[in-house]
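Some chains have been omitted; the remaining ones sit where they do in the full complex.
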Amino acid sequence: MHALPPLDQPVQWLILALDGIGIFVFAISGAALALRERLDLFGVLLMAFVTALFGGILRDILLGATPPETLTSWHNAAIALSGGVFTIAAGGWIGRLDKPVRLFDAIGLGLFTAAGAAKALDFGVHPLMAPAVGMVVGIGGGILRDMLVTRTPLVLQAEIYAVAALAGGFAVVGCDVLGLPAQPSMLAGALLCLTLRLLALYRGWTLWHPPRPPGL
Amino acid sequence: MHALPPLDQPVQWLILALDGIGIFVFAISGAALALRERLDLFGVLLMAFVTALFGGILRDILLGATPPETLTSWHNAAIALSGGVFTIAAGGWIGRLDKPVRLFDAIGLGLFTAAGAAKALDFGVHPLMAPAVGMVVGIGGGILRDMLVTRTPLVLQAEIYAVAALAGGFAVVGCDVLGLPAQPSMLAGALLCLTLRLLALYRGWTLWHPPRPPGL
């Protein structure tokens, strides 16, 4: 999260608000898994933090933008920990809130990915690789979340998730190549990712599982 | 580990000695788990190295202090590998040495954490986030140790360990805010962490395990 924008820039405020909601929702998914695994209070909050913020930390490490944004201000951590506390207090609700949680998770995925791809371009990553950096921001936290409880990461098995992120990242790069300014490029990428993710969810799209070759 | 201090600075020598002992003891905990998992000689030494030094390497990556201290001198590696060899040679003893090992582990945790938090402040990390960096130095090695043998990290499940580190980190930051010089601040933080950790051990304190909400 950056320094707060001037009050007369509603688009920036909107992005900031959605980014915060994305962090909050990602934190819920980490804390919910931690509760299911019966971790203690610290474990639950750490899982919330890691799931919400590890992708961005990894992005900044890859780009050499150290110390990472998450460590140079307290806002991101505060939002993630709030998400963890909320999950402990209101976990019973969350099952019933399934649909909004999935919606905000998709919004977070889109925003994290688009902002990650744009930042990667700024730091000299090759345009064909910038979408991969964006994707890492979107899925890195969920991968570490699953590895911490020794579960094969969901994103390697489940519905179209990382692929939606990749597509959003390529949209950001495409807009950049066409000379569009950063903000509309990021919005276009985030919207494409969000649309694909929601379509995948509600139509039950999945990726092809290649067959296991005999003898392998 | 830094360049050796002048001979007339006993406090620095003390910190250096305790730091070395901390590395040695952390290495023992990695090697002991590797022996239990029947890894080969290389696996045992790698687990000793990683458990003792990964936290500091991660700290330096997060702060952009690359290459990490552990790679620019050979001292840390030598101490960690000695800890691994000692565990192979004298593993039978170590069960009986349970209490001193836990004591030195707590000392190592305190020192690693306090020095990590102080270095994070130096590198521009936000004061509210510096304790988290300190904690990463203290617990990062143990987390990777457990993940390498696909075990949910102990620190997510067990007694008050990471929380003692966090508290020590906040003490370092508090002293820094009050204008104290770095060395007494670090000692205060390390002592607070050590005290909490030992109290938790000998009184059997544990953290609250939040209940699993129904339906989650």
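In order of appearance the chains are A and B, and numbering begins at 1 in each one.
Just so we're on the same page, a contact is a pair of C-beta atoms (placed from the backbone, for glycine too) under 8 Å apart; a residue touches a chain by one contact, two chains touch by 3 or more.
Given the structure is predicted, the values throughout are model-derived calculations rather than measurements.
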Since all chains are copies of one sequence and 2 are in place, the complete assembly in this file amounts to a copy number of 3
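FYI, only the chains that are shown with their structure count from here on.
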Just send me the rotation angle from a CA overlay of chain A on chain B, rounded to the nearest 5 degrees.
120
Averaged-CA centre spacing for the pair chain B and chain A, given as whole angstrom:
30
Over in the complex, which chain A residues touch chain B? Could you list them?
32, 34-44, 46-47, 57, 61, 64, 66-68, 70-74, 77, 88, 90-92, 94-96, 147-150
Which stretch or stretches of chain B touch chain A in the complex?
61-64, 120, 123-126, 128-129, 132-133, 143, 147, 150-153, 155-157, 162-163, 206-216
